[in-house]
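Omission of a single protein chain aside, the complex is shown with its protein chains in their original locations.
And now, chain A:
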Amino acid sequence: MSAPLDKPQVVSHSQKSLNYSLFDSKWIPCSAKFVCLGSSCRGTGLMQIYELQHGGIKLVKETEKTKPIKCGTFGASSLQQRHLATGDFDGNLHVWNLEAPDVPVYSVKAHKEIVNAVDGVGGLGIGDGAPEIVTGSRDGTVKVWDPRQKDTPVANMEPVEGETKRDCWTVAFGHAFNDQDRCVCAGYDNGDIKLFDLRNMSVRWEKNIKNGVCSVEFDRKDIQMNKLVATSLEGKFHVFDMRTEHPTKGFASVSEKAHKSTVWQVRHLPQNRDIFMTAGGAGNLHLWKYEYPAKRSEMDGDGEERGVAGTLNLLQNVTLSTQPISSLDWSPDKQGLCVCSSFDQCVRVLIVTKLNRV
């Protein structure tokens, strides 16, 4: 099948082999720089800042920390500050000023075990309301932090006493379209997806997709819940239309098998919420477009409104490596620019072309 050139192409801009395990990579907002987070072979944490320079990438800063860093986010920081919040293997949540990364501006022992995922909202102008960071950990809890409040989380979601604690693999903010409303979505190793409503402090929705949930993300954090993508361990991912909830049938969803291995990550294009990229365990990336149905909701026989799922359209797929892609991040400033890290200790900058034409 020849690839017609009018569909988006994934161009490898530059790549760099590193001498440590990469877990996460994030663009620094409003810059041509990105941060790589990982674990050195000595078991310490590494935080490196790279910058795009004349068609290549160049290391501009490197900081070593005591514990391997698993994840990071800029989501709760203002554009002026651009502080990076990270979660490490020891369960700590730190917020760093990248200009002076020696001491954290905020530090808390958030969890008993590794922080698997972190997400932020309220900063960068994304999401109304207070800046908040959510962390999900192997200890089974999901906690919401406000960088202005020391030591204690502003919300803590954990299973009741006596219940087995499931490993939380992924967390995501969403529904933050005004000062009060805000939701946290968490995915667990047993396939549970839980949606916590932070305004009402209740579990709003639960669903089990049978296999471990590797990554969840709302298409937008700062609008009324629109779509949620959840990827799973065995190579499927599900897209839920979160606008219409049926009392018994819940949210309409469409699922797709894409990678013949775990789908590690899903990231929506910041410039178009209907386009997203999934990163697979076999080192491949798939670019998707969600097509809305003609009518997003319909009345069922009982007069209840039921959502109608759209369809997924594979725009492009590429294989970058033989090892899993551990992280993927779109540049918030330049459409189509993205960075991804993989377990072959490589960081890659990619350009996806023609995204404005799909």
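We take it that contacts are C-beta pairs under 8 Å (C-beta built on N, C-alpha and C of every residue); 3 or more make two chains touch, one makes a residue touch a chain; residues count from 1.
The rule we apply is simple: contacts and distances are computed from a predicted model.
For the chain that does not appear here, its UniProt entry gives the protein name "Sperm associated antigen 1", which is one of "LEM domain-containing protein 1 isoform X2", "EKC/KEOPS complex subunit LAGE3", "Sperm associated antigen 1" or "DNA repair protein RAD51 homolog 3".
Residue-wise, the contact with the chain that is not shown comes from A:Leu79, picked out of A:Cys41, A:Leu59, A:Leu79 or A:Ala100. In the complete assembly, the contact with the undisplayed chain comes from A:Val160, out of A:Val103, A:Val160 or A:Met299. Although one chain is not drawn, the whole complex shows that of A:Ser21, A:Ser40, A:Ser107 or A:Ser255 it is A:Ser255 that touches it. The omitted chain makes contact with chain A at the following residues, 1, 3, 5, 9-13, 30-33, 52-55, 78-82, 99, 122, 125-126, 128-132, 144, 146, 148-149, 154-161, 163-164, 166, 177-181, 189-192, 194-196, 198, 200-208, 210-212, 220, 222-224, 226, 233-236, 245, 247-251, 255-257, 260-261, 271-274, 284, 292, 296, 313-314, 316-320, 333-334, 337, 350-351, 353, 356.
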